[in-house]
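Below is one structure, written out as structure tokens; the observations come after it.
What follows is part of the complex, with its chains left where they were.
When the chains are written out, they are named A and B in that same order, and each has its own residue count from 1.
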Amino acid sequence: MELGMIGLGRMGTNMVLRLQKAGHHCVVYDTNQETVQGLAKEGAVGATSLEDFAKKLKKPRAVWMMVPAAAVDTTLKTILPLLEPGDILIDGGNSYYHDDIRRAADLKPKGIHYVDVGTSGGVWGSERGYCLMIGGDDAVVRGLEPIFSALAPGIEEAPRTPGREKVGGTAEHGYLHCGPSGAGHFVKMIHNGIEYGMMASYAEGLNILHRANVGKQKSTVDAETTPLRDPEHYAYDLNLADITEVWRRGSVIASWLLDLAATSLLDNPDLAKFAGRVSDSGEGRWTIKAAIDESVPAPVLSAALYERFSSRGEDDFADKLLSALRFQFGGHKEKTAPQKEAA
Amino acid sequence: MELGMIGLGRMGTNMVLRLQKAGHHCVVYDTNQETVQGLAKEGAVGATSLEDFAKKLKKPRAVWMMVPAAAVDTTLKTILPLLEPGDILIDGGNSYYHDDIRRAADLKPKGIHYVDVGTSGGVWGSERGYCLMIGGDDAVVRGLEPIFSALAPGIEEAPRTPGREKVGGTAEHGYLHCGPSGAGHFVKMIHNGIEYGMMASYAEGLNILHRANVGKQKSTVDAETTPLRDPEHYAYDLNLADITEVWRRGSVIASWLLDLAATSLLDNPDLAKFAGRVSDSGEGRWTIKAAIDESVPAPVLSAALYERFSSRGEDDFADKLLSALRFQFGGHKEKTAPQKEAA
């Protein structure tokens, strides 16, 4: 079928290529005309403006926006006057699901269908396919199945879940209509929340392995340092590239993220390429807010989020207050930083 | 080569079968003679007593103990008088690595080699192979490679890590000599600590999805209940079996544990088979103790451990104190439990 794609960053471009490879027809637009022309060479129909884009699409139009979350409302406002009742607007980015609910309600009276699609797969999606979590009206979503099916990894990408043969459904093909408007991004949001927790689990565990030789280091002796009681228990120099590699086969914690960790640590064993300032992009935060609204305890996912905040120094003032209190009640002076860990 | 196996539970038995399939020769012993005879029918040499077991093994002997952590020291004490200098004693269970360090030191003057092997794979190991994390002396571990290699999943079990071809090593075959005595169980311990964190990440995330319809429920209106400000944001009835299934392909959080979650939720969508009392078997605790000794922050892994404690009611007294304080300062009366969630 035909799909219009607005936003030809790495994600949008790769998705167009994957769709065309599957025999679909794409009309593409981006403010950057070079990428438009690039894709035109690969068989897509390039548009020079949104007006041109709208004109070139067959009606009813299916328009997929693959733009930053912050740009969705602006894009939507610009394209809206060019659309007609029956057209479908798809947000494939990382919108907050509250916005999906609002947008769908706003567009309904105008006869425009709104579909939210949480898309996982990152830079690997063009190769592995994209995991798609979809929200919107039944009939509209059903009509887009050829597109979703082409973007998704397909059933052969993983061994079949026992019993799934009796149930069927699209989930095992890698795309799923999760529920009404917002449901797609809601499920994607929780997906990312879980991702934060898993990443932090590996990061903390590997940090413990990384420091398993502290017993061999000369420890400071002063009133502000807790001495290690049994240094002989921490005399291991461990090879983290090898350890993450060995876990990839047969262990309980094998995962795609572990595959990436093994690659990173093989390439850069001390991770010195990185400073350790970890961004967070919204979904982790929204996950915790949803947990709180639902009264669901989420200590692990919260701790994972806060580690990212702390990595960016957001705990500075709190830490200073702790030092101030220790000085007040015990006269404790702060220790200066030791020679930096040779990263 | 030849290996003696003591302890023919599910793990020990499966390992013997896997070794024999690979052409190795096993002498087996268990206090339960039925399982001994069962394996004898499968080609193993059965022993009627530890004396018989020691006699039947070629020297220098390689003896693998696959017994509960609490039984290792007793087993070791009983077999020790039957061993001779040059023999190898392998602990393949879940020992605390402190015990490995002690045992290796105790056995060294007697000329007995001690090797600790952390073994991951659970009930699936016979099929997938076992991920082996090994501690002990170089030469001794090297001599056992045929055994490790046969038990491990093998290189073809996962796609090759980019760059690994230049490095080689046994890690990508699924077994790794991690370091001196205790290193195997140390790495296995952290493996399990990470496992706790990953499991909790999925559990918390899925709980948030599970409760995504709270906005549709009639909420209590009283001073002790926080009203949900925007119930329309929590009106999703989500199918968790489908969601875990769709994440298995193309998503960032695909993993073996997710495969198992998809299986569980397909089979038993409301998990009513389970009461939710979650045991913990030591490694999670030891992981946190190691983190603390090393001054490594581990909030995620700790929270995961504590969730298990709480699931068994270990927070009861603390919670009562909170209620007591609320009563003291605000006259707050405890609310009684609502009708139990239809599990």
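Assume contacts are C-beta pairs under 8 Å (C-beta built on N, C-alpha and C of every residue); 3 or more make two chains touch, one makes a residue touch a chain.
Bear in mind that the values here come from a model prediction, so they are computed numbers and not experimental data.
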item	value
Full complex, copies of the single sequence (shown: 2)	4
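Here, only the chains that are shown with their structure count from here on.
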item	value
Between subunit A and subunit B, centroid-to-centroid distance (C-alpha), Å	28
Residues of subunit B touching subunit A in the complex	97-98, 101, 120-122, 125, 128-133, 152-155, 157-159, 161-164, 167, 169-176, 178-180, 182-183, 186-187, 190-198, 200-202, 204-209, 211-212, 214, 226, 228-230, 232-239, 241-243, 245-259, 262-263, 266-267, 287, 290-291, 293-301, 303-304, 306-307
